[in-house]
Each structure stands twice: as structure tokens, then as C-alpha cells.
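One protein chain is absent from this view; the other protein chains keep their places.
Coming up: chain A.
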Amino acid sequence: MDFRAGDSWGMLACLCTVLWHLPAVPALNRTGDPGPGPSIQKTYDLTRYLEHQLRSLAGTYLNYLGPPFNEPDFNPPRLGAETLPRATVNLEVWRSLNDKLRLTQNYEAYSHLLCHLRGLNRQAAAAELRRSLAHFCTSVQGLLGSIAGVMAALGYPLPQPLPGTEPTWAPGPAHSDFLQKMDDFWLLKELQTWLWRSAKDFNRLKKKIQPPAAAVTLHLEAHGF
């Protein structure tokens, strides 16, 4: 065996990392109440799963819409789609959000997005696509429940929908079918951005709730369609 100086430092670092993570090992944590940590982790995992699921679904759906919506570099101006909650936010603003606000925004966003997704499902003619959309809607419903669980664990109340602002999906052509397709495109795009943002939100929250266990930061990337 040939141990070089670099290897020794690496082993030392590895040992330190292991010691650092020891409190995070469940078997070593003898505390009775696990706290909100596991539910935050589950919510984070669910966002990552939904990201993966959406990547496949969006590909199928945008092909169903046809070019230019399924082109990888299609980046149209945001026509219509005004009712969709925007996931993009200034970094400084995002950093300044507190946990409650962060979770509330997530909850509200997915409530709106789920409603629009159901409308998408109603319009789809292809049976296979309808099945995929229905499955995805169920998953988003699960994410909403999971976020609600985290908020409850942290003692935050669920946001109450203001009367008259409850998201609804109006069937029929409110505007041209091209704009409707554009709305579908933006819905999927916003969903993807929201899932990406949520993953970051819950990772941040996870680190905050479990500071010793959150030494590993995850590098998240937004993938284009």
C-alpha cells in the first residue's frame, strides 16, 4: 500500500465527515420525537421525484402540441398565462423570505398549478396522455399534502383562499387555441421552475431544521424542456 500525503488528508477529511454526520444516523439519535425533519426530507424527495416525472410528461405533452412548443430552444414571450403563479423571483428576495412565507408561497403555487393541470387533463384527447396527466395530478396532490404536513409540523397555519380568488379552470376557448397551447406550455414550464425552486426551498429548510445533518448541499439545476 502506498499512502501519499494527499490520501492521508483525504482519509482525515472522510473521518471528520463521518464524525460530523454521526448525529444524523437514526440509530444514534435516541430522541423520541423526530420533529419535522423527516417530513421535510420526504417533501424534498417528492419534489425531486416530481421533477423527474414532469420531464417525461412534458416531453410527451409538448409533442402532442407540436412545433414550436416541443422545440428545445423555444422560449416565447409570456403571452397570456397571467393566472399562473410565477416561480421566478429575485435571489435577494428569495433569501429574505422566512420559512412560513416560503412554505405558504409553495402551497399556494401548487394549489393553482394543480387546478390548471386538471384542466389540461380534461382537454387531452389521447388516452395515454390523460393517464399520465392524471397520475401526475395525483403526485402534485400528494406534494400539496406533504407541504401542508410540514407547515403543520412547524406550527404554521395553512393559507386560506381569499373569496373570489380561488383558482378555477374555465372550460372552453377563453382566447385563441394558439394562446391556449401557449398557456399549456407555460403551465408546464412554471411547474418545472416551481419544482426546482421547491427543491431548493426544502433543502434550505432541511439544513435549517437539521443543521448537523445538512452538511451536504445539493446542487440543483433547472433543465429545459
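Note that a residue touches a chain if its C-beta (ideal position, glycine included) is under 8 Å from a C-beta of that chain, and two chains touch if they have at least 3 such contacts; residues count from 1.
In this text, contacts and distances are computed from a predicted model.
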Missing subunit (named according to UniProt) among the choices "Oncostatin-M-specific receptor subunit beta", "AP complex subunit sigma", "Signal peptidase complex subunit 3" or "COMM domain-containing protein 6": "Oncostatin-M-specific receptor subunit beta"
Contact residue for the chain not shown (choose from A:L65, A:L97 or A:C137): A:L65
Residues belonging to chain A that touch the chain removed from view: 64-69, 71, 76-77, 79, 123, 125, 173, 176-178, 181-182
